[in-house]
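Only a single protein chain was left out; the remaining protein chains are all shown in position.
Moving on to subunit A:
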Amino acid sequence: MNEAKGHALSLRGLSKKYGEFVAVSDVSLEVGRGEFLTLLGPSGSGKTTILMAVAGFVAPSAGAILLDGRDITPLPPEKRDFGMVFQGYALFPHMTVAENVTFPLRVRGMSRAERDAKVRGALDLVQLGAFADRLPKQLSGGQQQRVALARALVFDPALLLLDEPLSALDKKLRAELQEELKALHQRVGRTFVNVTHDQEEALSLSDRIAILNHGRLVQAGAPGELYERPRTRFVADFLGKSNFLDGMVHGATASGFALEAGAVRVAVRLPDGAAAPPEGARTLLSLRPEKVALLAEDEGAENIAEGRILSFAYLGAGFSLRVATEHLGEIRAVLPAWKAPIAPAEGLPVRLGWAADAAVPVLEDAA
């Protein structure tokens, strides 16, 4: 990655109120040079408001936005020099592809020769050189998206902002463009800030993800870190799927504890450096469905729960099971079809097993 080209962005205590409604509440976030950061959250979580504040379309009620340490909060959008890909792309319908891509150069008063070279370079970057003279409405959704990218990158912006860039595309095209977008980020080496509600997109594209809910930053970190060690119930639930086990902490040691839930105890091993919750405290565990195995008759595991299959779904690559257990409530398990020791059927008694380090303690979200 070309680190020298990217710029660093930081948000300090950013808030936005619309009358009584708090859209964004005290969000502080650092985006490193050349980093691909995704703001992830459900609709109404404030992620788009944050992006619009960075772009300069929304004036924050409090807090500051800094680019490489320089306060840019009062600058109007046209003075910020950020590339932006809008939801629905916002291509100018009365201009050809080339004219759309030239637009940012033209308003900067660049000479014609310089403009032409840059536009050609940008269109080649997104493999649309042959479409320069088409109108946007003559292009497919994926091509329009690439024009929007070329237009946002052609003037060497300090930052590229993406507002739900892939949401208008069908699933297959979306996967393709995800890869392209990632490759593009590697090639141009700029700082990208992306907004999405699609957790898969966030996981596959980002260097770092910031998860938002009700206008607050819940957790930020690398995708793997967030997925494996969610801080709160919301993060565990929003990023992937999760089972939640509720109980009391019992027998806490440096390396782990047991969760007492009804008549059973669930062994929990903590990673190095993680502090165990206090003895006797009520705690919630997040257990990913794919970490739950269906045990063969004589097979053992650190944690075992017996139950009956409530329902199952065949997903091609695997099975998704809902199992009613006696003490731990309903547990979901996802297992590869080739690894299932038995053929699932409704009402079938089964034993579920998982390792002690599979479940992680999470906090209940503040209301």
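Keep this in mind: contacts are C-beta pairs under 8 Å (C-beta built on N, C-alpha and C of every residue); 3 or more make two chains touch, one makes a residue touch a chain; residues count from 1.
Here is the rule we use: contacts and distances are computed from a predicted model.
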* Structure fact -> Of "Isoquinoline 1-oxidoreductase subunit", "Cytochrome c553", "Tricarboxylate transport protein TctB" or "ABC transporter permease", the UniProt protein name belonging to the chain not shown is "ABC transporter permease"
* To do: Out of A:Val107, A:Ala183, A:Ala254 or A:Ala313, point to the residue that touches the absent chain in the complete complex.
  => A:Val107
* Selected from A:Pro93, A:Gly273, A:Gly300 or A:Gly316 as touching the chain missing from the view -> A:Pro93
* To do: Against the chain that's been left off, what residues of subunit A make contact? List them.
  => 55-57, 76-78, 81-84, 86-88, 90, 92-94, 103-104, 106-108, 151-152, 155, 161
